[in-house]
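There's a structure below that I have some questions on.
For this view, one protein chain was removed and the others were kept in their places.
Let's look at subunit A:
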Amino acid sequence: MLKYTDEHEWLRLEGDVATVGITDHAAEQLGDLVFVELPKVGATLTRGAAAAVVESVKAASDVYAPVDGEVTAINEAAVSNPESVGTDPQGAGWLYRVRLSDPSQLDGLMDEAAYRAFVG
């Protein structure tokens, strides 16, 4: 199940763990990425709070946690190769995995069609 937030993140749910990244639309807007900062494995995320940071040459952008939960994995390859987050944000450029503490929080998120309509 693939979900999107209005902050331009995507979540792919498998069981109670979601893989999270930024959308291709967000990556295009940000431009060439040069730095990625991820949460630590085991960190507790709060929906709406900054969970990661992606930086272009020009600016730093927070990536907000789309749900509450605990970080179970991070994409070290994205840290060593920030460019991949820009070029393949919904594939190799995923950011982290989170174990949802409240799966009902997914109900408020958009599906693919709704997100495409949202970004126009």
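Keep this in mind: a contact is a pair of C-beta atoms (placed from the backbone, for glycine too) under 8 Å apart; a residue touches a chain by one contact, two chains touch by 3 or more; residues count from 1.
Keep in mind that, in the parts below, contacts and distances are computed from a predicted model.
A.B. asks: Write down which listed name, "aminomethyltransferase", "RNA polymerase sigma-70 factor, sigma-E family", "Fe(2+) transporter FeoB" or "Acyl carrier protein", is the UniProt protein name of the chain that is not shown.
C.D. replies: "aminomethyltransferase"
A.B. asks: Which is it among A:16, A:32 or A:112 that touches the chain not included here?
C.D. replies: A:32
A.B. asks: With the missing chain put back, one of A:2, A:17 or A:53 would touch it. Which one?
C.D. replies: Here the residue in touch with the unshown chain is A:53.
A.B. asks: Counting contacts across the full complex, list the positions on subunit A that touch the omitted chain.
C.D. replies: Within subunit A, the residues that touch the unshown chain are 31-32, 34-35, 37, 53, 55-60.
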